[in-house]
Structures are given as structure tokens and as C-alpha cells.
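My structure is below; once you've seen it, I'll send some questions.
Apart from one protein chain that is not included, each protein chain of the complex appears where it belongs.
Up next, subunit A:
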Amino acid sequence: MSTATPTRAPHSDVPSGHRPGSGRVGAGVFDPGQLVKSLPDAVRKLDPRVMVKSPVMFVVLVGSVVTTALAISDPGDWFGWVIAVWLWLTVIFANLAEAVAEGRGKAQADTLRKAKTDTVARRLVGGREERVPGTELTVGDLVVCEAGDIIPGDGDVVAGVASVDESAITGESAPVIRESGGDRSAVTGGTKVLSDRIEIRITTKPGETFIDRMIALVEGAARQKTPNEIALNILLASLTIVFMLAVVTLKPFAIYAGADDETSLIVLTALLVCLIPTTIGALLSAIGIAGMDRLVQRNVLAMSGRAVEAAGDVSTLLLDKTGTITLGNRRAAEFVPVRGTTAAELADAAQLSSLADETPEGRSVVVLAKEKYGLRERHQGELSHAEWVPFTAQTRMSGVDADGRKVRKGATGSILAWVREHGGTVADDADRVSDRISEAGGTPLLVAVEDDRGARVLGVIHLKDVVKDGMRERFTELRRMGIRTVMITGDNPLTARAIAEEAGVDDFLAEATPEDKMALIKREQAGGKLVAMTGDGTNDAPALAQADVGVAMNTGTSAAKEAGNMVDLDSNPTKLIEIVEIGKQLLITRGALTTFSIANDVAKYFAIIPAMFAVAYPGLDKLNIMRLASPESAILSAVIFNALIIVALVPLALKGVRYRPTSADRMLRRNLGIYGLGGLIAPFIGIKIIDLLLSLVPGIG
């Protein structure tokens, strides 16, 4: 049987860094040194034309300018100067957050740029070869590359086969095979041919190649605001307007109350900056960049932020069986002897006959015999006078003739024919066992022998798909998150059902054609569900384009990569689950910090309102529940807290809040507890501590 050739890239089973079962989105590392390094960038971002994109921080910028002007007009007022300085720091901290987030992508972009050194292309024109710069290639050009050449642009192999070093893009040093036709024809500009010669048809214009897009992506140049980010920005802008109203109208109220002096423009500006949601306003873009970056760290390139967000919303995952749910190949799971034969006998024969079978299935028989029946793995050289019959796709069996004994193992039909040919008989239970294995979704292989007792079947090897470790748990987690998993397979329904049950997926699509896949996606989408899938073949392209999140494998064809909205450089389909988690984490981080930011305001009011009005209405000093030292230190403490909390939260914004797959209810309870309640309480403590420190400064306390 073992006819299957591995269709995946050599490193399709390379672990992606995800620890199965742990169910946590890992975080990128944050080094405080990055804050210092990014300072120049942060200052450069003070350009009002850039700042205006974030309405909240733009208001702070205007506030900084106003307070600075006021401080200059009254240079003797130390309070004005200090406030002005801290407002500037607030803006710079916000820019710093963004700069740090971008900085992490820049390093990656530099590495990519190195790969994109100017290449010379060997263009074929009418069978003649000419040398042109890689930048002059146009779509449809034919180029040739030989060992040692850098591939000048993205394209498809049209002739030949070669091993290619794609480490410049994937970071994976093992070379991959690229050949014409089939699903492994795509090559990427900037990668290096290690052996042989291939002809490539260029499919992308220079400047728009995969590597160019990657550089733009990791640098954040191509970053556009995502739908949820825009919606959040609108809400933040409207809150900013509400607080501007509250602060601007406060002046006439204060004059009437007799608190004109205490509500100088500087104090009111300070109050406004404290109230508007600066914490989330400052970190919003860093959160977005970091979210994309988390994907890049996992070697996934999202072509748009929208796709990352959509990943969080996905409610149906289409997963290919092979490589995603099961290991790439079937494995021997059991030896079932026919009546009159012992299991040990069968195992021995099975192992012997499989030594000449180099397919993964064949090797798994040897391994099973060793592990389960304690049979030492023998080598072909150990048996003298042995005549080996290697496995071929034509004979569909392998075996050995030694010591007057012929042992064979192979597909049911081939072995039956062989036994009959040698005048042997087939035990009637061999058929029964084979049928039972087929019904259970496995593949039966027969083992037969011809010795002094004649030719006969010894038993059956049960080959089955092996579900990857921890998949069941992952699917349970996904179910808890409200995500349905559908297994896609070319197997017959019987086999598919058995594997689906074993893996614990919610549903399966058997004997799936690309059309079936497409129909399934459309059906799910019609019900309002968002669908995510992976794919690599050209025939996957329409479905990849239709899916809300389509992750193309980097080993796949350029058509698939073009159609999907993400590319997984590791070509590891299991990563889809991580992508979903990263999408969710991105949204949660935004929501949590917004809640935190708004909840913070309560404490700030309790600091600033009594500071402004306790002179006019002494009773309002009762609102000074933090017992802050003086009006000046109260206002200053609130402003300083407001600025420092941004820096304090940069690591959280970059790493994303902790995410565990669980139900919405539990997630909400947890995040409300930490960021809602925490946001309410934290500033009371923080402001009090800053006030205590400030009151040590002579002239404030």
C-alpha cells in the first residue's frame, strides 16, 4: 500500500514554538533598553501632522504647547513649568510606546533587506540568455537560475527541480525542494538556489515582491487602522470631547464659585489631560503594531491588520487532516494475527518484510515491532544470503527471501495475489480482520509467508492515521472559545469519521474537493460565521480568497499565497489556532486598556476637584480622600501618574494581556476584575505615593 509520497515540505512538521496543551499565547520579550534606544524616534514623532492621527494625544500636544506658552509668559511660576514639562513627557511617552513597537520590526526589516541585495537576473529571450538587473524584470519574463544564484524575483518554476535555501525569509536553514508543476512550484525572490537548474516565470513586479511586502509589513509602513481600532478611536474621540466640555465649562462655574485663581488655564489643561483617555490613546497604535509583530515572531505574515482582527472573530476553523490534525503519514498501530499464528510470529515476519521498505509506513512497522514486541531492529546486512525485495509503487509490497523462507508484506490485493500464485491458502479470518480495520478508518496491510508449510497469510498490520499529540485538548479549548473545527480530508466518510472522532473535531468533510470546501465556507459565511482555513495548492486559492482568514503555506503555490491574507513561513497548518489566539489577544488588550484608562479618571477627580475648589467651598476638602499634601502636589501627582502609567504599561501593550482559551464569561469576569477594578484602585495608590514623594520637595508639601 504505502504508495503515498510525502506531499509536504521537509519541515512541515517543524514545531512552531507552540507548546501543545499549554494553550497560552506566548509573549515577545521586552527589554527596557528599547525605551532609551527609541527616544530619538519618539521625539521625531512630535510632528503635529503625525500626531493629529491620534485625537487624544493631539489634544495633549496642544495642551503642552499652551502650558509652555503660559509658563514662558510667567517664568517665575515653577508650577506652570513643571506641568508643562510633564505634559510634554506624556506626549513623548506615548510616541515612545509606538517607537518601541516599531523598532522591533525594524530589526527584522534590516535582515530582509540584506536578502534583497541587487541581483542580476539571467533572462531567457527566445532561448538566448541575457543578463539584466533584477529590477528590470517584468511579469511573464522567463529567467534561469543555477546552483549559487539568488532568485531575482517571485515566480513559479516552469522547468526543472532544485533545492533552495529560503532561510532569508523563513529563518529555516534546511533547504527545500522547488520543482515545476504541482504545489511546490513557487519561489521567492531573494532566496538562493543550492543545487541544480530551474527556469522560473516571474509573477510579480519588482517592488511588489513578497520580500518587499514583508519589509513594509514588519516596518509598519503598510499599517492601516483596523475596523475595531477605528471604532475605538471614535469612542475615544467622543470621550475626549465630553471631557473638553466638562473642563471648558468649568471655568464660568468656577468664577461664580469664587475659585477663579485656583482654576488657571494651566490647572484646567492639566485636568483635561488627566481626564481624556490618554493611557489607551497613547498605547493604541503600539498595541496594533505589537499584535502584527507577535505574528511575525511566529513566522506568520498578515497582509492586513484587518485579517488579524478577523482571526479573533473566527467561529469556524477548517483544518486539513493531513499535517494539521494527523501526522503526515500513517503508522502501524497493531498486528492482528490470523488463527493459528501468534502475534510474535506475525510481528517478526512483519518486521523482516518491512526492512526493505523505506517509506514512512514501512519504517513504522519496524518501529512498532521493536517497541511493542521487543524485537530488536535488524538491518539488512545482518542476514546473509538474503534476497531483498524492495517496496515499489508497482508491486505494492516488500519482503525478503532468506533461509528458504519468503516473507512478504503489502497491500491486501497484492499479497492475496502473491499467496495464490504460490499455491497457498488464505485464512478466512484474514478477510474479516481486514474489513474490520477498514471500517474503523484504518488501512490493512497483509503479511504472508512461504516456507515448508506452504504459502499462507500470517496476519494483518493495522495502519492508521496518528492524531498529533494534544490536538484533542486544543479542540476542546477551541470549543470553549466558541470555535467549531471542521476536518477536511480526501478520505472516504468511514475513515474520516473514525479520525474525526479520535481527534475530537466537531465536524468533518470527507472526500473533499476544492468545490466542496468552497461550498462549505460559503454556507458557514451565510450563517454569519467567520471562517479561517489553511491551504497550499493552487486549487485551494479560491477557498483561501473566500475565507475570512486564509493562511497560505509558504511552500505552496504563488496563486495560493496571493489568494490568502496571511502566509505562514513555517508552513505549519496547526498555527492557525495560534493565529486565532493572537487575534483575540489583540482585541482584549485594547479593551482592557481602554477600561483601565476610563476607570483611572475617578481617582484623578478626587485629586484635582478638591484641589481646585476647597478654597471656595471648604466642604469639598472632604473629597480629598487621599489626603494629598497641597493643591499643587495633588494636581501634579495626578499629571505625573497619568504620564508614568503610560510607560508602565508599554510592556503590557507590547506583550498583550495574558490570554487563556476559555469562555467569554470567565474571560470578561477576569479582565473586568483586573483592568476595571484595578483601574479604579491603582491610581488612588499611585497618586498617593507620588504625592508623598513630592511633599518631600521643599515648597510643595
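Just so we're on the same page, a contact is a pair of C-beta atoms (placed from the backbone, for glycine too) under 8 Å apart; a residue touches a chain by one contact, two chains touch by 3 or more; residues count from 1.
The rule is simple: contacts and distances are computed from a predicted model.
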| Can you tell which of "Potassium-transporting ATPase potassium-binding subunit", "Energy-coupling factor transport system substrate-specific component", "ABC transporter permease subunit" or "Putative transcriptional regulator" UniProt lists for the chain that's not drawn? | "Potassium-transporting ATPase potassium-binding subunit"
| remark: Filtering A:38, A:64, A:185 or A:228 for touch with the omitted chain leaves A:228
| query | Taking the entire complex into account, which one of A:224, A:342, A:492 or A:663 touches the absent chain? | reply | A:663
| remark: Filtering A:433, A:547, A:587 or A:652 for touch with the omitted chain leaves A:587
| query | Can you list where subunit A touches the absent chain? | reply | 227-228, 230-232, 234-235, 237-238, 241-243, 245-257, 275, 309, 312-313, 315, 479-484, 527-529, 583-585, 587-588, 590-592, 594-595, 598-599, 601-602, 605, 609, 613, 616-620, 622-623, 659, 663-665, 667-669, 671-672, 675-676
